[in-house]
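Pasting a structure here, questions to come.
Note that this complex is displayed minus one protein chain, with the remaining chains in position.
To keep things simple, chains are lettered A and B as they appear, and every chain counts its residues starting from 1.
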Amino acid sequence: MERVSRRAFLRGAGAAAAAIVTPACNRTEQTAGRQRAPYAFLNADEAAFIEPAVARLIPADTLGPGALEADVPAFIDLQLAGAWGAGERLYRSGPWQAGTAEQGYQLAFTPAELFRTALRGIGDDLRKSGRNGFAKLNVQDQDAYLKSLESESRDLAGVPSNIFFQSLLEVTVEGFFSDPVYGGNKDMVGWKLIGFPGAYANYYELVDQHGIAFKRAPMSLGQDASGTIHMHPVEPAQANGKAK
Amino acid sequence: MAERKDAVDAVLIGVGMVGTILGRELTRAGLKVVGLERGEPRYTVPDFQGPHMHDELRYSVHKALMQDTAKETLTFRHKASDTALPTRRLGSFLPGTGLGGSLVHWNGQTYRFQDTDFRMRSRTVERYGKNFLGEDVTIQDWGVTAADMEPYYDRFEYLLGVSGKAGNIKGRKIAGGNPFEDPRSREYPTRPQKEPYGSALFRKAAEGLGYHPFPQPSSNLSEPYQNPEGLSLKTCTFCGFCERYGCEHYAKATMQTTLLPLLLQQKSFELRTGCKVLRINVDSARKTATGVTYVNGSGQEIEQPASLVILGAFALNNVHLMLLSRIGEPYDPSSGKGVVGRNYAYQTTSSATVFFDESVNINPFMRSGACGTVMADFVSDNFDHGPLGFVGGAYVGEVMSHGRPIEYHPTPPGTPGWGSAWKEAVARHYNHTSSLNVHGSSVATRYNYLDLDPTYKDAWGLPLMRMTFDFPENDLKMSAYVTQKALEIAQAMSGRQVVGSPRKAPYNITQYQTTHNTGGTIMGTDPATSVVNRYLQSWDVANLFVIGASNFPQNASYNPTDTVGALAYWAADAIVNRYLKAPGSLMPA
Partner (left out) sequence: MMRLFVFLTASLSGLAYSAATDDSKSGPPQAPAAVQTCGACHGAQGEGNASTGAPRIAGQPAQYLAKQLESYVNGSRRNPVMEPIAKGLAPADRGAVAAYYAQLGPGAAGQAPPTSQNTAQKTTQSTSQNTTQNERGSTLATRGDEQRRVQGCINCHGPGGIGEAPGIPYLAGLDANYLAAALNAWKQGTRRNDAGQQMATLAQALAPDDVTAVAQFYAALSPPKPAASNLVEEPQRGGTDTSKGTLTESAGPHSNVGVEQGAPTTGGTQGPGGTAESKVRSGPNAPPGAAKGAPAK
């Protein structure tokens, strides 16, 4: 058997561990030792923000796994690479004018463009203040930085930071609670946290048993008879992110 | 050059609830009918089957069954002095698309309006005097009464198989039903649905305070049922994937489950999907419709001549098409003249949330779209408004319809938006929280209206419709009053904490409230203040009937669907039994 370099071995093992096959793309170094599929959209710098950021938004704690353990970065990546990221169902005609908050989103960015632009802006923003990347901050500083993005309207290369933050928080919650077929909510940890039984749902006999504690394990719409969850295949709407 | 099809007797713009009902009635009367539906065909098998249907991300968050806002949306502003901007993503309301229309993915909440709603202006003046209404409030009588509508409500409810308990049969009050309802001719077709836990807690609290709760009438059926058309429905399983989703069980009353298969079997009916109607064509005198022009899926423009045009494309689309076709004078708020787009109204909602002790398992995922318990003590004119200074009202009830986690993870005020404290609060409260819905009326004012946007266009190059709307002062007062009542009931539900507040201005189009948009082609007895007469026939073009919630002169406390269904049968009756025998205006000026 020919000798395999460690790097090639890891890459091979990573690909085998994933249920999806994506076109070759750079992998972030920030895997904390876990085998994970290559990202379809996020480049290494972007992943280096997204991964620790979601870990602060929904942390692992005594209640159980958090967004990072639930593979929410993979969910976000696939969403950005897919139709939603490309602007499905977004009215994209100009002119783009500023309005009131109640009139809703009026920027020209698609979600993928919004994230790409804002993440670049965050990189610049951190460098300007002498910090060398979000991942290298301690958790208190990470929380403080996220709070500043949330509550201010800082300019992130053209994206107001509060708009980016709200989008990031929304996709993080979606990634934590959506069906695992989309790549997040790994092992249904989000559903287990709250007791949501998932996609198979027939409660006619139980609805009038008021107050019962219902403890069936959650079920994914993608699971087969043995419990293996088959994720949706990746169909990126556009070419993957540039290799770093 | 547009292709011209052979003429037919009637063309339907939209094959949703209205289109299916009218198509069935007109083919039954011997007409040759073409139905044009902009969306795609879909059926219970295979399109609504599980498990793929139970996908919250796809259907609730990404709104897969709704109108594609990339192609068409509307612009919105609060008042005429603002600039209207496109609603780039759907939020506050979710217009559907596709065969069977929004009935595919509705919640099934099925209520009749009251006589005090149909005759809101005259009953208000009668009871409270001429000066009770503010000058800017432009509510009107509909031109029909509850007694006029009763047989048509009955027919529609028996088509659907609605599950409920009558409160008034021919004047006799029945315990367990709604004591405030107007007389109905007979009991509901099926018995009420099972009552979930949170709703039972509400009912006990409301009864304890002297109110009159009753089971919410539901079009998710409590038992198997065969309707008068011979189609059968099954029992709802309380799966918690109702609104925004198709029903896999044949338990939700939709056109697919109650009527459409029969229409599709008629040789005299032709369905064309993927066909977007651009305008209703009229002759040079602009008094007779000659048919419609539409674009098919590949972009080809086609003309369909017809002797009768039925516009039933959902309230907002009805108004839009009338404006684009230049039928009827558009409303101008500064002069007060014109009718098309006038009296746009919405729904005024709020809530009261009860956070319970951890020992109380609410199980919010065990729900149907229209289960639960409500009370009508503060609906419409069921209470004395004299000292209160507003008109209208709201029903209050515990009618939670799901526990889908992306949309529903309640936390008390003061909980941070993210982090461990948020996570802890979500885990603590998800299964131990109940919410009361306060679902209130919406008066029409001279300032809230619909017209065409001067700047933005849809994918077909046509102007988007522009919505100018904010909550009228009257409705904010109403919401404050009834929400307070709801909070009192919530406090009596033995929770640990109660949270809630009334609806406040400004109206936020990004936050989902209801898809109960009404007005713009309102019905009435005077062509100066309405677009269609009491038979829903256009005053201007006698062979055009416009049917939908766009007919409502203002919106009532209850959900609109039952009333739209009744209006569809009412109009069909007028067309088949009067218009077809003597075409022309059914209400000559």
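In the analysis below, contacts are C-beta pairs under 8 Å (C-beta built on N, C-alpha and C of every residue); 3 or more make two chains touch, one makes a residue touch a chain.
Computed from a predicted structure; not experimentally measured.
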Touching the absent chain when the full complex is considered, from B:Lys234, B:Arg428 or B:Lys477: B:Lys234
Of B:Leu65, B:Leu160 or B:Val360, the one touching the omitted chain in the full complex: B:Val360
Touch with the omitted chain, as defined above, among A:Leu119, A:Leu169 or A:Met231: A:Leu169
Touching the absent chain when the full complex is considered, from B:Leu36, B:Ala253, B:Ala289 or B:Met493: B:Met493
Missing-partner contacts on chain A, residue numbers: 90, 98-107, 109, 111, 114, 150-155, 158, 160, 162-163, 166-167, 169-170, 173-174, 200, 202, 204-206, 209-217, 219, 223-226
For chain B, residues in touch with the removed chain: 43-46, 49-51, 61-63, 88-89, 91, 107, 109, 223-224, 231-232, 234-237, 243, 248-250, 257, 349-351, 353-361, 364, 369, 372, 397-403, 406-413, 415-418, 422, 425-426, 435, 437-439, 487, 490-501, 503-504, 508, 510-514
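Going forward, only the chains that are shown with their structure count from here on.
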Interface residues, chain B side, partner chain A - complex: 50-52, 54-57, 61-63, 68-70, 73, 76-78, 82-83, 85-91, 194-197, 200, 235-241, 360-361, 363, 365-367, 371, 403-406, 409, 417-420, 422-424, 426-427, 430-431, 455-457, 506-510
Touching residues on chain A, where the partner in the complex is chain B: 56-59, 61, 63, 66, 84, 87-93, 95, 97, 99-106, 143, 146, 150, 169, 172-174, 177-179, 181-182, 190-191, 193-204, 206-208, 210-214, 221-222
